[in-house]
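Dropping the structure in here first, questions after.
Shown here: the complex without one of its protein chains, the others still in place.
Our next item is chain A:
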């Protein structure tokens, strides 16, 4: 299973973290610090796997962002790389040429997409189209609710 997902930039700033195994808040920041140090210091030609505390961290760099997923010793590292890529493609499709700023200002969107991709540390859906559709459907639900609210606001103003 995937124990956690961490997304950080080259300066080590965290852009997204998702924990599927139990880590206390204190442990979380320790893990992030430790792993960022290890991963950022690895050269570009090296393999994408780091053995860490009896687990394995699979990471991949996309532009200035590092996507890391921590998996069990006997999980498939190569597949995890594909899962990371799957996620990146989905972000790219959603934000249209995703960049770090998108993930900063719309971090919650990045989480929503991840929640359609992974659940309980396992892959949930292999079809990018399905995921895109599900996220879009939920986004439009939010939109409608917001429109209704503002319409209601207008009405209240007019009547007053």
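Just so we're on the same page, contacts are C-beta pairs under 8 Å (C-beta built on N, C-alpha and C of every residue); 3 or more make two chains touch, one makes a residue touch a chain; residues count from 1.
The rule we apply is simple: contacts and distances are computed from a predicted model.
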Protein name, per the UniProt record, of whichever chain is missing from view ("UBC-like protein", "LSM complex subunit LSm2", "Ribosome production factor 2 homolog" or "AP-1 complex subunit gamma"): "AP-1 complex subunit gamma"
Selected from A:34, A:79 or A:154 as touching the chain missing from the view: A:79
Selected from A:63, A:99, A:141 or A:155 as touching the chain missing from the view: A:141
Sites on chain A contacted by the missing partner chain, in the whole complex: 14-20, 22-25, 29, 43, 45-51, 76-79, 81-83, 85-86, 104-105, 107-108, 111-112, 115, 119-120, 122-130, 134, 137-138, 141-142, 145-146
